[in-house]
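Below is one structure, written out as structure tokens; comments come after it.
In this view, the complex is presented without one of its protein chains, the others remaining in place.
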Amino acid sequence: MINLDLYAPLMLPKEELFTSGHRACQGCAEALAVRIVCKALGRNSIVAMATGCMEIVSSPLPTTAWQIPWIHVAFENAAAVASGVESGLKALMRKGRLPHKKITIAGMAGDGGTADIGLQALSGAMERGHDMIFVCYDNEAYMNTGIQRSSATPFGASTTTSPAGKVKAGQETWKKNMPEIMAAHGIPYVATACSAYPIDLYEKVKRAALVKGPAYVHCLSVCPTGWRIPSGDAIRYGRLAVETAAFPLYEVIDGKYQLTFDSPKLKPITDYFKGQGRFRHLTPEAVARIQERITRDYEKLRAKCENVNK
Amino acid sequence: MTKPADQFKWQELTVGFVIPEPGTAREYHTGDWRSTHPVWDEKKCIKCGRCWVFCPDMAVFQKADQYFTMNPDYCKGCSICSRECPTEAITMLEGK
Partner (left out) sequence: MTEPSRKKIGVEVSIAVSEAVKQCDVDVVSAYPITPQTHIVEHLAELVAQGELDAEFVPVESEHSAMSVCAGSVAAGARTFTSTASQGLALMAEIVYCVSAMRLPIVMVVANRSLSSPLSIWNDHSDAMMVRDSGWIQVFVENGQESYDHIFWCFRVAEDEKSLHPVMLNMDGFILTHTIEPIEYWEDEMVKKYLPPFQPKFRLHPEHPLTMGAFGPPEIFTECKKAQDQALIATMPVIEKAWEEMEKICGRKYSAVETYRAEDAKTLLVTMGSFSETARVAIDEMRETGEEIGLVSLRLWRPFPFEKFRNAVKNAENLIVIDRAMVFGGPGGPVASEIRSALYSGKKRPRIVNFIAGLAGRDVQPDDFYQMVQHAKTKIKDGTEDEYEIYGVRE
């Protein structure tokens, strides 16, 4: 019997709206995420992007990797800029200065531009109800400036500003739960995704684009450079993050939670940590503590989801 | 064809440094970065497209005969295609 799922990639549009020639590192699963997201957004869209890896690698003058209209202004304001584009187009179309047309507006930022420095602008844009998508490409640290910790860096990970040393075991705080913060804004659509699951990512961005009002997609984007893994393993580690529930995939549609990937038996977190340089220093005690937290968080999430057997 | 950045005079820059042409990054060939390259064994290939969908550099394409191969202008040699191939049809070889 043919496993049709295996052939699912062929269903995605062939057109590339994020082009070759971008300067992302080898095996950058964030560049892959941008590629898939752009496929889902389609040509009738405008992107406002924060300063960060994807901005730098895609736009060094005089060339651009973007096939769709794109604007970058600064680090912390992608959501505000996107909301301005949306407001401008809305007014111009209403006043007859531009023909009416459905244009999808997407703000994009890394985990720093979303969960840290960009959180206020994002919260404001979501609260104001603009018809826009915001995509967070979460590679779990400030990779562009050299792997410094962010609030999205997982507990225990060693970064250049949360280094593992004789008295410290890397990041000492738990990963900020951005999707929950967005869901708490009461916006109509929130999802988590990962570029290791490109069809799922594509479909979620498609759904986000159809929503009237603000939508938020939080995409785990494996960074071989920052996670200290071989570039060829970028997809495998994305899958392991989901399969261990270090990064569960789910949607919150009009307040209703549903898991998009539910494993009857989670893989142990050690499967995910093994081979990642950023976790290499962790003691068995630290790993056990992280495992306990991940299991508990996952059970809490499952309890909220309406599509799982409890 | 765009000139390299270090050949622009100030008078030649667009208003607001806008890049009016889309997708011009294609003129920059990241294939130079490669130290290993993928080779497809078409006997094993089932044409599922996983190598294509997971390429972060849009450097895998489908040929007229439906088999896949890499674009040497852009393939950075990351080996994701090789690792993700369900039939192990792609081997990474040393060199460009």
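The chains carry the letters A and B, assigned in the order they are written, with residues numbered from 1 in each.
Convention: a residue touches a chain if its C-beta (ideal position, glycine included) is under 8 Å from a C-beta of that chain, and two chains touch if they have at least 3 such contacts.
Source: prediction; values computed, not measured.
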Contact list for the unshown chain, restricted to visible chains: A, B
Chain not shown: contacting residue from A:N3, A:Q120, A:T173 or A:N307: A:Q120
Which residue of A:P9, A:P69 or A:P188 touches the chain not shown here: A:P69
Chain A residues touching the omitted chain (full complex): 43-46, 48, 55-56, 59-62, 64, 66-74, 76-77, 80-92, 94-95, 97-98, 101, 103, 120-121, 123-125, 127-128
For chain B, the residues touching the chain missing from this view: 4-6, 8-11, 13-22
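Methods note: only the chains that are shown with their structure count from here on.
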Centre-to-centre distance between chain B and chain A (centres being mean Cα positions), rounded to whole Å: 23
Chain A residues touching chain B - in the complex, by the definition given at the top: 6-7, 9-10, 12, 16, 18-24, 26-32, 35-36, 58-68, 198, 224, 230-236
Chain A-facing residues of chain B, complex: 2-3, 5, 8, 17, 19, 21-30, 33, 46, 48-50, 52-59, 71, 73-74, 76-80, 82-84, 86, 92
